[in-house]
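Every protein chain except one is present and positioned as in the full complex.
Going in written order, the chains are labelled A and B, and every chain counts its residues from 1.
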Amino acid sequence: MSPPDDIDLTRPQFIGAKVMRREDPRLLAGEGNYVADIKRHGMLHIAFRRSDHAHALITNVDVSAAQAMEGVVAVYTGADITRLANPYQATSRMKNYQATFIPPLAVDKVRYVGEAVVAVVAISRYVAEDALALVELEYESLAVLVDPEEALKPDAPKLHDDLESNILAAREFARGEVDEAFADAAATAGGRFHFTRTTPVTIEARASVAEYDKGTRTLTLHCTTQIPGIVRDKLSEIFDLPGPRIRVIAPDVGGGFGGKTSLYSEEIVACAIARDLGKPVKWVSDRMEDLMTTGNAFDEIVDAEIAVAEDGRILGVKADVIGDVGAYSIYPWTATIEPVQVVSFLPGPYRIANYAARVRAVATNKTLTGAYRGVGRPISVFVMDRLLDMAARKIGMDPAEIRRRNLVNDDEFPYKAASGLVWDKSAFQACLREAADGIGYDELRREQAAARADGRWVGIGVACYAELTGVGSRIAVAPGMPINTGTETCNVAIDSTGAVTASFGLASQGQGMETTLAQVVAEELGVKVEDVDIVLGDTASVSHGTGTYASRGAVFGGGAGILAAKAVHEKIVRVAGHLLEAAVEDIETGNGDVRVKGTDKSMTIRDLARALYSDMGRVPKDMRDEIDNLEATKVYDPFFGTTTSASHMCLIEVDPETYKVEIKRYIVVEDCGRVINPLIADGQAHGGVAQGIGVALMEEVIHDKTGQVLTASLVDYVVPSAVEIPSIDVVHVEAELPGTVGGFRGLGEGGTIGAPACIANAISDALSPLGIEIMEIPATPERLFRLVEAAKAD
Amino acid sequence: MTAKISITVTVNGTAQAADVEPRLLLADFLRENLDLTGTHVGCEHGICGACTVLMNGDSVRSCLTFAVQADGAEVETVESLGSIDELGPLQQAFREKHALQCGFCTPGMLMTATDMLRKYPLETDDDIRDGLSGNICRCTGYQNIVAAVRSAADKRDGK
Partner (left out) sequence: MAALAASNGDAKVLAGGQSLVPMLNFRVVDAPLFVDINGIEGLDLIEEKEDGGLRIGALTRHFALETSVSVRDRFPVLHEAMKHVAHLAIRNRGTIGGSLSHADPAAELPMMAVLLDAKIVAAGPDGEREIPAGDFFTAPLTTVLAPDEIVVAVDLPGLPAATGWGFEEFAQRRGDFAVAGVAALVTREGGTVTNTRIALMGLHDTPVRARSAEAAFGESGIEAAAVAARQDADPMNDLHGSADYRRHLAEALTRRVLTAALERAAQ
């Protein structure tokens, strides 16, 4: 049987195609398998009693009344967990880093409101929560630190008695002579920038189901995690269980965005209890717990200044960053990940010869900060791009023009940024150009002038960024960490039924990897996309993997998938050469068939598999001894990682009476390398920008002076609805591909990286006649009201 | 514990009899008692919309309704819109427009959209956004969901 004439087997068939997602039918039909859906016979339910003190000694814990309640099976305290689990902390080889032990249930001290103190296990969640009220807890209050500038003072009370101070990490970056640069400047601009605390708010809150098989002594944790491999490896140490006896499975997960990339106390407690009781246990976070305990992000104070020459060239940048990282250093990333990224990515895609930056990560009595979409980069871009706009205003230059003059040009790659990061190559200038064209920049400036004359507050925003994605072993995602984020594994196997399975250590939270990775593997093997089954999120399926974070899915999954599929393809071709009696060079695959070029001699890959596996003698022994089977496992290390970049532009209008900001146009032009599935790539941009808009305009985690979380419901922590998000134009620039296997760049975090800066710049542009610069976000109507009142008073 | 109450709720066309505590939420009744886990719980305070089902034809928050209040009522969940092998037209529109990523808000979106399509003309996309404003999504940025509902509205109107 010959393949149809219209299939050109030399041109990509699936890469770049808008393939409809394979995950959709079950998710649309309500047949998804999320952790909260999992039921096991005899399953018990956990509810946590949490601290309502931000900093206190625990002076009394009495669980007897809770234990006695009908329907309660057991109650666990910090002392119990100490007995059942080894202690752990997030270590780092970074200089000046102080690790903190994280007790899964607080033992002698609580350090943030929401910290878990007691776990009640009962026949239902309803009963478990009833019993929480019967747990007696007494505290002795300690001084509460919610201001990181207070917490870093030498005489500040220490959150962790075994540490020298509350400064969990400190780092400096320097290049050139920054003081000279400022002395020579035609203009300087800057001030204190404040990017406030955010929380990811996945619609599916975190959940765990832990079950322990007494016979095989195997612990299985079903968990809403992005990092099953990291969790498995650490739980193995915490419970002294070797790999085969501890399995972590991330089934369908309802969003992650980084909030599910940390190891959480509840996961450890669930495992400890399952093992101790020998019963399956389930914990599902409610929204209040989620808003109080899921890793926060973006709490950074940046004092920064820029110096520019008359022609707009950046002469120097300096920054002093204080990161408020909450009460403990989160596992695995450590408290360093976000604050250090702020300064290492601050120079951005710009040519900067002189740079000096310092960062300190400071512990406070608040929720731990972890990784949230973009990590430190949204802050880096906010500061850098605000500085550029402020400088541009001072010298009377257009914001797009000042960027044109400072963006690294194509002929300057590879470019070593001022912080030491290397941009291999990316279309910085082309993205800016196409964003300006796409939004009709010059026409918008004319419209803005007319609107201004009418008393309307219309603003245009620009932001350009660069990031490293798919970062290999050369650079750790969080510096000095003891886990390996630089490789990922793929096993491609064609089994004796002829079915193709590709297994990865990655995990999915909605990015469509069951489809995109199937596209990649199908392309490489020459089978149909719908005939490739993708296995993700299960530590039993690969010997090592970490998970999905840092925009690594396409690069690592795509790369490892191609390598493994190529290896299997070679085997197919060899066997086919024998079975079809042709030279290996004359064999090609496509549509699930193998055939001899230029003839109609062919067979299905399925039949080939049967011939190899099940028809004894059809394939000679010496060939089978060499190839073994139609399976290959490959580990991909991109080593350096690759630069992804984008330009964002927007048009906004501020209501001059209510100070509400309306976003009227928004465009993202990104260089994300070879796009596997444009539907999915665009969807990532839409979603990221939407979260960026939330961060820019309305999202803020607020603690009061005593450390109480004031934003503990979705009424108070405000995320955008369909009305607040405009249509977003997404353009992919076809630029030179990176050197990664497959030519993929990472994408996914770009929206949150660029949008806050773009919108803050647009609002500053709209309010520039009043001399207002946005230094703090979210730019809520309240904040704008204050700024305008202050400006009018002057 | 409070005495249980006997209820009969018709769910997706099938009468379901059960004895339930008065405080059992309809969302939990569907998910735990009936194993219909397509309806998701996202906040338990009526803001996120993930738990939306139809009760006597109207979209309601199943996290704000007690199971006992559904006694004698007809409840429809996402499972009634179609099956994995045969998605309903609205589900098909969502698939074609890539209107879901993680899928967790999706059942609520589908039920809300079903009610919206019956009750409102939805002349403009702003009308669609308004109607969807009670369903929060964190993955998609809403754009493709609006496109999917627009496509379904066009079909409804014979366009």
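Note that in this section a contact is a pair of C-beta atoms (placed from the backbone, for glycine too) under 8 Å apart; a residue touches a chain by one contact, two chains touch by 3 or more.
Note that this is a predicted model, so its numbers are computed, not measured.
Per the touch definition above, the residue from B:12, B:59 or B:143 contacting the chain not shown is B:59. Within the set A:547, A:720, A:742 or A:756, the residue that contacts the chain not displayed is A:720.
Mapped onto subunit A, contacts with the missing chain fall at residues 129, 288, 657-658, 660, 698, 702, 710-711, 713, 715-716, 718, 720-721, 723-724, 780-782, 785-786, 789.
Hidden from this view is one chain, which touches subunit B at 22-23, 25, 44-46, 49, 52, 55, 58-61, 63-66, 68-69, 112, 115-116, 119, 130-131, 133-135.
One rule holds in what follows: only the chains that are shown with their structure count from here on.
Our note on geometry: subunit A versus subunit B, Cα centroid distance of 29 Å, whole angstroms. Against subunit B, the residues of subunit A that register as touching in their complex are 20-21, 23-32, 34, 36-37, 39, 70-71, 126, 200-205, 252-255, 257, 284, 286-287, 509-512, 679-680, 682-683, 685-691, 713-715, 719, 721-723, 725, 727-728, 751. Every residue of subunit B that touches subunit A in the complex is listed here, in rising order: 1, 21, 23-24, 31, 35-45, 47-48, 50, 77-79, 81-85, 87, 91, 94-96, 98, 100-107, 110, 126, 128-130, 132-146.
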